[in-house]
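For this depiction, one protein chain was excluded, whereas all remaining protein chains were kept in their positions.
Should a chain be cited, it is by its letter among A and B, assigned in written order, with residues numbered from 1 in that chain.
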Amino acid sequence: MTEQLNSDKELDLKGLPCPMPIVKVSKGIKDIEIGQVLKAVTTDPGSLNDFPAWARSSGNEILDTHQNGEEITFYIKRSA
Amino acid sequence: MDKQLQDKLLELFTGKLSRQVQLYLDTCSRCGVCSDTCHVYASMPIPKYTPAYRAEVVRRIFKKYFKAQGKLLPVLGEAKILDETALDELKEAAYSCTGCRRCMVYCPFGIDTQQIMSIAKLLLIGANSEPEILTMLADMSISKGESIEESKERFIEGLKRLETDVIDKWKIKAGKTPIPTDAQNADILYVALAGAHSIVPAAAIFNAAGENWSLSFFEAVNFGAFVGDPAKTKLISDRIVNEAKRLKVKEVSICECGTAFRVMKHLSGPQPFKVSSLTEVHARYLREGRIKLDQSKFDLPVTYHDPCQMARNAGVIDDPRFILQHLTDDFREMAPDPKYNWCCGGGGGLVALGEETLDFRMKSARVKADQVKKTGAKILATACENCHTQLSDLNDHYKMNVEVKFLSSMVADALVH
Partner (left out) sequence: MDTIYTLILVPMVYLAFFVFFAGIIWRITALIRKPKLPTTLKIYPEKKPAILWALTDTFFLPGVRRNNPVLWFFLMVFHLCLLLLFIGHLELVWDLPMFQMIPHEIFLGNGFLGIILSVSLLFFLFRRFISPTKDLSVPEDYFVLILLFLTVIFGSEMDWARRWYAYEEMGPAEYRAYLQTLLAFKPDIGDVNISGHSFMLVLHVFFGNLFLMVFPFSNLMHSIFAIPLNKLRRG
């Protein structure tokens, strides 16, 4: 179950326009250690595409994504 | 700086020396006419913020390595070696310039500071000293192009959640898709931004006009252009070009994003399709009677901010005004006019750098805030994502007391049957 994924840091990115969620996530992930998990919540529909693409290009891993109404939650493992 | 890096940077510099750029570097009498034509200098009168000074930062290196005068008598033109200090200066110059090209209008020679700054930006990339956020964003865009098949499903899923919003604005016949994607032979391929605000109003207007359109899987914004990387700029715009060719569309319409429009329309060579801005498409619908607008929808005075990359640098000047005539009886033109309009202060990647540049963006755009206030307008319309974000920040900072709106969303809200 996705709800049970533990995270080491949370970012509330609700209401931010593109590309701010990605900008903040790419900074936020530097605050955790490799192997730790960052939880990010956005309301920007573009992030559904942006986050996986960013993870690919930056060498990080998205463990899980789930949507709840407007809100989209990502669990990202710092791998690089 | 080691010799190897220096050689690499000089090679990058050489690659930038087209006939036009060399003309710009060869000429400048340092008359200083450009100084207060720059919003940064006009707002903060510090010499390093004049366009000519910024250009000299690049020009001094040019003289040192590419000119006889700089090699023989470096003192005459203050030719400078390319070292760490030079890189710091290049960064300060390139990222305090929004590439609005207002100085170019006044310069007796028409020197294009944006072109000169593109050298500075490329050297910074070569030295790994560019703002890493911009490169990260550019890489993300390119990665999206490479993995499009994997993410298509997710994207279409995301669009589904926007459908009711589109239908709320304009009802369509049952069985029709409110936001079509992948439509072969569409008349228009619309390239939006990732946010709903860029998709929903535009979709409603296309549907109202009965357009045979398709939404692109890619976002229009070109972070490669912001960071000044020609290879990445091309990769990012090629994603869209390839999609347009694959679908055999007649026209590609770029959303309200000045840089994306100018790159596609003017800076990436001839395309097998027509390139237009969303604003031009809306004006065309109005002219052809395909959509009708309620002129009493907005009863507050309206002014319009010309995005530099749309107006002065790409020629979309009359169409937004034509649209606004159908939206309000109280349109107030800014002074000075579009050709001489002040930049919002957010271009050139500064807005994408977010809070990092916020303080500078606010201080450097005081003249813009004054210009808006003088109109007495309560609604500030614009047609560029960057400008919209920056103007909203300015609105908070300078208490401009306006509502910043996208022109397309105003059109969508005023649609009538």
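Throughout what follows, a residue touches a chain if its C-beta (ideal position, glycine included) is under 8 Å from a C-beta of that chain, and two chains touch if they have at least 3 such contacts.
Keep in mind that what you see is a predicted model, and the values were worked out from it rather than measured.
What chains on display are touched by the one that is not shown?
The undisplayed chain, in the complete complex, is in contact with B.
Among B:Ile156, B:Ile172 or B:Ile317, which residue is in contact with the omitted chain in the full complex?
B:Ile317
Given the contact definition stated above, which residue among B:Thr27, B:Asn185, B:Ser296 or B:Gln325 touches the chain not shown here?
Residue touching the absent chain, from the options given: B:Thr27.
Based on the whole complex, identify which of B:Leu17, B:Ala231, B:Ala335 or B:Val416 touches the chain you can't see.
B:Leu17
Pick from B:His39, B:Lys64, B:Arg101 or B:Arg366: which residue touches the chain that isn't shown?
B:Arg101
Which residues does chain B use to touch the chain missing from this display?
On the chain B side, contact with the omitted chain comes from 17-24, 26-33, 35-37, 41, 45, 47-48, 50, 52-53, 56, 68-69, 75-78, 101, 104-112, 115, 266-269, 311-315, 317, 338-340.
As a convention for this text, only the chains that are shown with their structure count from here on.
Across the complex, what residues on chain B touch chain A?
Residues of chain B touching chain A: 133, 136-137, 139-144, 146-147, 150-151, 154-155, 157-159, 161-162, 193-197, 199, 219, 221, 223, 352-354, 385, 389.
Mind listing the chain A positions that touch chain B in their complex?
17-20, 22-24, 26-27, 44-50, 52-54, 56-58, 67, 70
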